[in-house]
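Missing here is one protein chain; the remaining ones are kept as they sit in the complex.
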Amino acid sequence: MSSYVSTASIRVRYAETDQMGVAYHANYLAWFEVGRTEWLRGQGWTYKEMESHGSRLPVIEAHCEYKQSARYDDEVEIRTTGTLLSLVRVKFEYELVRTADAGVVATGYTAHAVTDRGGKPHKLPERVRVLFQ
Amino acid sequence: MSSYVSTASIRVRYAETDQMGVAYHANYLAWFEVGRTEWLRGQGWTYKEMESHGSRLPVIEAHCEYKQSARYDDEVEIRTTGTLLSLVRVKFEYELVRTADAGVVATGYTAHAVTDRGGKPHKLPERVRVLFQ
Amino acid sequence: MSSYVSTASIRVRYAETDQMGVAYHANYLAWFEVGRTEWLRGQGWTYKEMESHGSRLPVIEAHCEYKQSARYDDEVEIRTTGTLLSLVRVKFEYELVRTADAGVVATGYTAHAVTDRGGKPHKLPERVRVLFQ
Partner (left out) sequence: MSSYVSTASIRVRYAETDQMGVAYHANYLAWFEVGRTEWLRGQGWTYKEMESHGSRLPVIEAHCEYKQSARYDDEVEIRTTGTLLSLVRVKFEYELVRTADAGVVATGYTAHAVTDRGGKPHKLPERVRVLFQ
């Protein structure tokens, strides 16, 4: 596992709330995506470039534990770490923290296959692989 | 304008509500998309096939007037009509009606360019064009 | 665990796809929500009524394993079962199956607290509790 921890932040949109008055739980997975995008960018690489070079990281498993509700207009910090599971599998772990009071909103992870444009398994490019070490 | 009016229906998901306790307004545009998808299917064609044959209908204008709130678990009927504006422009009009009481929830329209895979303007294929007449 | 298995179905919306050409993974959690809504309805109860009586089922944990991609316009069947974990915890398990070829798209579960309107822990009402047995 890389020791690099990225931090990104989002502000909860009205669009993301539900009638319980809190952020709808599926949105947390989209915030995780913001987290891993910034993890790559923070290390000098972007997922966009990676795609343009023919590699993709489809999600094969997602998990989230909801601790405290994120609410409309809350600023939430996304702390992300990355781990190489194998040459064709990576994992990102996330901690979502409310900026105002440092309350942990949620923790979770996503596991990803590495594939080519056509969805076939594919070794993670060396340039990206080193970021996980 | 074709005289064909398609009807499709959706049930409002909790995911689609917001903290005002009603369906968030941006979702109506996704419901419009369900409407035009079923308009095509109802006439023996699908947008999926159309894409696989190389034509696309990107939205160039969208408009919605919100009349009454759609709420969680409401069944909403989407009535759709289609008009050919030119060889490279089509328009769909929508009426959203709550099934339970026939209340009009919203009306709106979307205008679309016709393009090829690369986004270049492109004549609407004859097979699709006739559906609008 | 109740032996009742509900089936609901959704059709993948264009809105739900991403640029990988498949349904974006976070949407599966919204489909799970459709599954548990129909599980309750199929047993003569609705989540809407339950909320209006003052009980809520916020998600405290969500998990999904993605097996095969769901694609635009695919019809996906959602098979749902429910389990009572305690007087204040329930769990739903889901299997998403592509209707066309019976391919398993994903499996997953969500765990829920039972709370009152204010978010305080609360016993599951008897009328709902019996559905899980």
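Here the chain labels run A, B and C in written order, and each chain numbers its own residues starting at 1.
In this text, contacts are C-beta pairs under 8 Å (C-beta built on N, C-alpha and C of every residue); 3 or more make two chains touch, one makes a residue touch a chain.
Keep in mind it's a predicted model, so treat the numbers as computed, not measured.
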item	value
Options C:Tyr72, C:Tyr94 or C:Phe132, residue touching the unrepresented chain	C:Tyr72
Contact residue for the chain not shown (choose from A:Tyr4, A:Trp45, A:Tyr72 or A:Tyr109)	A:Tyr72
Missing-chain contacts mapped onto chain A	11, 13-15, 29-30, 33-34, 37, 46-48, 72-73
Residues in chain B touching the chain absent from view	20, 22, 25-27, 29-30, 33, 56, 58-66, 69, 119
Contacts of chain C with the absent chain, listed as residue ranges	14-15, 17-22, 24, 26, 72
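Just so it is clear, only the chains that are shown with their structure count from here on.
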item	value
Same-residue or different-residue interface between chain A and chain B, half as cut-off	same
Centre-to-centre distance between chain C and chain B (centres being mean Cα positions), rounded to whole Å	27
Approximate Å spacing (C-alpha centroids) for the pair chain A, chain C	23
Distance between the centres, which are taken as Cα means, of chain B and chain A, whole angstrom	32
Residues of chain C engaged with two or more neighbouring chains	29-30, 33
